Structure formats: C-alpha cells, structure tokens
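Removed from the display is one protein chain of the complex; every other protein chain stays in position.
Then we have subunit A:
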Amino acid sequence: MEFLQPATWEEALDAKAEHPGAVPIQGGTDVMVELNFDMRRPAVLLDLGRVTELTGWDPAGDRLRVGAGVPYATVIDALGDRLPGLAQAARTVGSPQIRNRGTVGGNLGAASPAGDSHPPLLAGDAVIEVESRRGIRMIAATDFYRGVKRSALEPDELIRAFWMAPAAGPQYFSKIGTRNAMVIAVCSFAIALYPEERRVGTGIGSAAPTPLRATAAEEFLARELDWDAPLDEAVAREFGALVAAAAAPIDDVRGTAGYRRHALSVMARRTLTWAWRDHLGGTGRSGRGAA
C-alpha cells in the first residue's frame, strides 16, 4: 500500500488524477474501520489531513462555503449559530471522540443512507463542490446521492466543500435510535423553514436507498401553510403522512419498514411543530436538541 500525504489542495488533485483508485482519508472514522477489519485493501491511501484549505470556511456571497474536512465538533461549536439543523445532526454523531475526527466531507464520501449530515444538507438546499483536474462541479445535494453508499463523485474527483446559506428560519433534526449516544439512525428527519419564501425544506435519512427530500410534502406545505396563523393540526398530520409516503424503507436489523414509516410521520409532525413555535415566537433560531 502507498500512503500519500499532499500538503495542499492542488497536490491532492494531482495525486487523485494520477491514482483514481486512491482512497481519500480525512477523519478516518469510516476508512480505518474498514482497514482494521480487512474490509478494504486499497493500493493507495490519500491522507487529506494536511490540506488546510479543507478545514476552513468562509462566506461566499449569501452562503457559507464549508471545507470538507471540518470536523463535527467544529460544526457544532463554530457554525451552530448559522447552520443549526446541521449542528443538531452533528451532535448526534457517535461520541465526542468520533465528532472530534469525523467530518461532513467524510459523511458525503461514504454516502451511507444513514449518514446524519444528509437530511439537514438536503433540507438546507446545500450544494456540494467537487473538483478534479478536469474542473469544478457544483452538485445539488438532491443530485449527489445515487444509491446505497454511491454518490455522484467520479473516481478522479475530491470533495472540496459544501455550500449552504445560513438558516433563514428555524431548523430541526430528529433521529430515532436505540439509545442517545453512538447509534446509527433507524431513521432521521430534518426540516428547514424559509419564512421569506414561504416554503419548507425537508430531508429524510435511513429510510430509502439514498437520503432524499420529501418533495410532495414540501409542495403541500407551500400550498397549505398560513404563515401568520398557528399551525393547523390537520396540516401537520397530513405533512407527516406525506413524508412517510416519500420514504422507501426496508426491514433490517435496526427496524422494520412499517416502524420507519410511522416514526417518520411522527418526526415530521413534531419537527414542524417545534419549528412553527419558533417561527411564531419570532426567534428565527432553533435551540432544541435532537430527539
């Protein structure tokens, strides 16, 4: 095995162009498990840990451009005020040790349907910036996930950053697991309110081959919500039903398809209720932890 350690983003792109089969490693919280258990024996390991461009973030117009190598702990501490939905999801990832190393870029690279970043990235209209020696591509999160652990990333491409606007309104993330720490989601749900545009963004995790948006549920809310009135319970219930209908869950060791659909409808209704309370309260920010 070869161990490549580029010092800059340019060097990293050169290395990936030369070795398209190289496996990038950032926090290593997915890659090292696979190496330790002989599940993967890549010819080349490409350590991105020295590439400082990946660990920063800057404003880019009206959005934030967040490097792929920013660990969850930093998302929570430094970006939680602007990206509250993603920060809530980050708080539920693994343990403190995992959050100190694991990154959103690694979550995207792994593209597991259960990855906790994905629902808030979808609900928040995130765009993934990927690059190779052939150029830069900006891929909407909705187009990024292509199948179980498959993404739109080409072999010579690396993930550079994700772009997302600071929260325009309340955001919430909710995740079902068997206990509060160290659990892979049985299923998860993220919501983002856009009061100015009078629309709602959604993201469903761990309930289909890929993370996905509940488009029909979003359209329903855009049509039915009265943004100046208390939340109509019937609207919230129908929203829950439409979110559950958008999923394509399976039975597995973590839960049955039926349970997942039911849990999704409950999480959708609840997160909408929490977000609506904030919306009417005028705080515009969500403060509550994940369920």
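Quick note on the criterion: a contact is a pair of C-beta atoms (placed from the backbone, for glycine too) under 8 Å apart; a residue touches a chain by one contact, two chains touch by 3 or more; residues count from 1.
Everything below uses one rule, namely that contacts and distances are computed from a predicted model.
A.B. asks: For the chain that is missing from this picture, which UniProt protein name fits: "Branched-chain amino acid ABC transporter permease", "MaoC family dehydratase", "Flagellar basal-body rod protein FlgC" or "Carbon-monoxide dehydrogenase small subunit"?
C.D. replies: "Carbon-monoxide dehydrogenase small subunit"
A.B. asks: Based on the whole complex, identify which of A:Pro6, A:Gly27 or A:Gly201 touches the chain you can't see.
C.D. replies: Only one of A:Pro6, A:Gly27 or A:Gly201 touches the chain omitted from view, namely A:Gly27.
A.B. asks: Among A:Asp47, A:Glu157 or A:Glu218, single out the residue that touches the unshown chain.
C.D. replies: The missing chain is touched by A:Asp47.
A.B. asks: Just checking the interface: what residues of subunit A touch the absent partner chain?
C.D. replies: Considering the whole complex, subunit A reaches the absent chain at 1-3, 5, 25, 27-29, 31-33, 35-37, 41, 45, 47, 49, 73, 94-98, 100-101, 180-182.
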